[in-house]
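One structure is given here, and the rest of the page talks about it.
A single protein chain has been omitted from the complex, and every remaining protein chain is retained in its original position.
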Amino acid sequence: MRVGFIGLGAMGQTMAQHLVKAGHEVRVWNRTPARARPLVAAGATLAKTVAAACDEAAVVFSMLADDAALIDAVSGGDNEPGIIDALGEGDVHVSLATIGTELSARLTQAHAESGQHFVAAPVFGRPEAATAARLTIVAAGDDAALARVQPLLEVMGQKVILLGADPPAASLVKLTGNFLIASMIEALAEAYALLRRNGIDPKQFLEIVNGNLFRSPIYEGYGTLMAERQFTPPGFKLALGLKDVRLLLASADRAAVPMPLGSLVYEHLLSAVARGKGDLDWTALALVVAEDAGIADG
Amino acid sequence: MRVGFIGLGAMGQTMAQHLVKAGHEVRVWNRTPARARPLVAAGATLAKTVAAACDEAAVVFSMLADDAALIDAVSGGDNEPGIIDALGEGDVHVSLATIGTELSARLTQAHAESGQHFVAAPVFGRPEAATAARLTIVAAGDDAALARVQPLLEVMGQKVILLGADPPAASLVKLTGNFLIASMIEALAEAYALLRRNGIDPKQFLEIVNGNLFRSPIYEGYGTLMAERQFTPPGFKLALGLKDVRLLLASADRAAVPMPLGSLVYEHLLSAVARGKGDLDWTALALVVAEDAGIADG
Amino acid sequence: MRVGFIGLGAMGQTMAQHLVKAGHEVRVWNRTPARARPLVAAGATLAKTVAAACDEAAVVFSMLADDAALIDAVSGGDNEPGIIDALGEGDVHVSLATIGTELSARLTQAHAESGQHFVAAPVFGRPEAATAARLTIVAAGDDAALARVQPLLEVMGQKVILLGADPPAASLVKLTGNFLIASMIEALAEAYALLRRNGIDPKQFLEIVNGNLFRSPIYEGYGTLMAERQFTPPGFKLALGLKDVRLLLASADRAAVPMPLGSLVYEHLLSAVARGKGDLDWTALALVVAEDAGIADG
Partner (left out) sequence: MRVGFIGLGAMGQTMAQHLVKAGHEVRVWNRTPARARPLVAAGATLAKTVAAACDEAAVVFSMLADDAALIDAVSGGDNEPGIIDALGEGDVHVSLATIGTELSARLTQAHAESGQHFVAAPVFGRPEAATAARLTIVAAGDDAALARVQPLLEVMGQKVILLGADPPAASLVKLTGNFLIASMIEALAEAYALLRRNGIDPKQFLEIVNGNLFRSPIYEGYGTLMAERQFTPPGFKLALGLKDVRLLLASADRAAVPMPLGSLVYEHLLSAVARGKGDLDWTALALVVAEDAGIADG
């Protein structure tokens, strides 16, 4: 099938590769075209514009981390047409990024007004999981659109979960999942600060608690990075984690749901950005917690 | 071996049973003697006093949830001798309960002053795990004492982890582990309130997030109880959970470690107690979070 | 001078009256025209459209509580021209409402692009103070505009403080001032809950602490309302207080300043709205705090 792919960051690049390898005709676009090289080498075509990537594609994927970039790509600007202009009636735009529920609703409506379909299909997993096609993808959109994109999503992820007709629901599930991870990071950060101040090795603690109680690969992974204070290179940038928690709180605000733990995680991530740590991995939230406990080297 | 066992609550009763079944000569004591019946039926001896339970026992276990009860049992009172009076030189007192680090240190010193040994050996696991002898036990105390009690602990738990010579360290590891669970409950409570307000089923969310990401039996167990709002009978009483978080914060205070998530969980548990929910399972913290979001039926 | 006045809520109505009484030719507009009657009786002219209120007025005031209403009034819509269309070059739009710094910046730019001036002139004080012309007004805008509007502002307020050329600065000062009041309400709410649970009368406490220590009319006023649990009629609606704290946190987010007390107040106000208390006075935040302490009647 001919598909377009907009946005070739760490995640997008790997996911587009899976589509190419599965034999699809993939036209890729990225703000910095150089990042497309490995894909072109593998058989993708480099599009010079967003519209060119959409050309004659019945399905276009986007993986753009930042709302403004996504809005630009969808709506176009100046004399540059966007996805919505370039897609034909009945075509599908699948956003793989973590976006807010409000934007998810707006895109749903905007595509519907052009007779097109919008699918929110955020992914769970870090770049290593994307490379191994072990992502979990949660997709929501109307039935016809889901039916068409499901086989493509299955090329990129190990598991594709269809969540129904309402794209913002998929966006919310993803934001809420990230919130659980962020909460776990906060809890581990506070636990480690307390243990270190008492001369107990966080690694030994992790072994006891995760080895016997939680038995979770995600505690294992994050907990080990944090015990080793290895915050770079970032698997997921702290500034992006902050963005996601901010979007979560915006959804909570609209639903009148106080989320004090959401606020706490938000404040610590914001403080990390204020202290110049926005480009570290988001586990570097632990540095803020440690500094607040007077632990100088984090 | 002849051992004493003080405190026959849900956990203590089951753990003492394992000792009896393993062929040890167990003398049990409980404030309400009726609770000793199943143990006596299995071959234990009912002691009329704490001192009688300790008589000629080289090792005495205690499983007393509440600090005051433990202090009474150790120090005795009025004309009633306590564990410390009844044990001989070189004997060992093993506390299986979750106690504060300050009390742990005090008991260590008090037994040492009488030429005895104190081992803090708190257990991870709920009553079902105790029945199945699948508990994890984290023990700290001096080498000689640990060597003597390890075989007994292995009768009660699936895994015994020796943490070194300092009993308060084991107490702190246990309190910190409970804090991680409490934090997970708080995070799930906030997540569920948000999802419910948006018409998304918490169970479906749990399946997605735990099934693919966390893959943790503890998220599965707690998350399901919370999704089904099944807060009674309590696996672990909310009022006891509050007590443990209070002890954690006391340790954090002494170490000058701010734990804002610890405080948040504490406040929600305290609010639950203030609202008359102290006898529910500690996952009922979710009722406070839901009520704060205007969800009337929790 | 001929002036326009857009928005006749409790505050706007009284402020416009002062302009009429001072002899100015005031054209008023309100979504619900009936609210203009007392003003028309006093000599104001009722304008049928926003544009008509602006007609030939060199200065137009707006007092619109809600951002969307203000944006509509400024930009117009459908075939309805807005303030920006109706004002001529060199004319001034003065917003008296509490607005966000982002909107303040946008309006500054929008008016500048039309050769007009924008002045942010938020007011401190409740309706009684407005009636008595005892408001404090903090105004920012370019020098020429300030010079022109200052005499008009002095008709409405007891004190007019010029804050410089940057309208968002005035908006931020107002939001921050409201934050101080909200923080005081939160502190009193927690204090009262603790005292009541201990059988101490909050009124007696207030007398001691404010009478001798704070000696502040604002503690006296708010503290008395709260001690008497008199939350209606609202002097300032809780839902509007929530809006202001939300705007404050948006400014804090852009500046990367964590404001945990801001978040706490926000969550309590949001919870109050979720529990159906949005139309009470914002001191009703105390009901949330009391309910969290299990005090059933607030």
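Which chain is which? They are A, B and C, in the order written, and residues in each are numbered from 1.
FYI, a residue touches a chain if its C-beta (ideal position, glycine included) is under 8 Å from a C-beta of that chain, and two chains touch if they have at least 3 such contacts.
Computed from a predicted structure; not experimentally measured.
Visitor: When the whole complex is taken into account, which chains on show are touched by the absent chain?
Guide: A, B, C
Visitor: Where the complex has a chain not shown, which of C:L188, C:L225 or C:A272 is the residue touching it?
Guide: The missing chain is touched by C:L188.
Visitor: Quick one: which of A:E25, A:E220 or A:D292 touches the chain that's been left out?
Guide: A:D292
Visitor: Out of C:A132, C:A165 or C:L261, which is the one that touches the chain we can't see?
Guide: The single option touching the absent chain is C:L261.
Visitor: In the complete complex, which positions of chain A touch the hidden chain?
Guide: Interface residues of chain A facing the absent chain: 260, 267, 271, 274-276, 288, 291-294.
Visitor: Can you list where chain C touches the absent chain?
Guide: 101, 124, 136, 138, 159, 161, 163, 168-169, 172-173, 176-177, 179-181, 183-184, 186-188, 190-191, 193-195, 197-200, 204-205, 208-209, 212-219, 248, 251-252, 255-262, 264, 292-294
Visitor: Could you list which residues of chain B touch the chain missing from the display?
Guide: That gives, for chain B, the contact residues 246, 253, 256-260, 263-264, 266-268, 270-271, 273-274.
Going forward, only the chains that are shown with their structure count from here on.
Visitor: Name the shape of the chain contact graph, picking from line, ring, star, complete and other.
Guide: Topology of touching chains reads as complete, every chain touching all others.
Visitor: Quick one: most central chain, C-alpha centroids?
Guide: A
Visitor: So which bits of chain A are touching at least two other chains?
Guide: Where chain A meets two or more other chains at a single residue, that happens at 256-260, 264.
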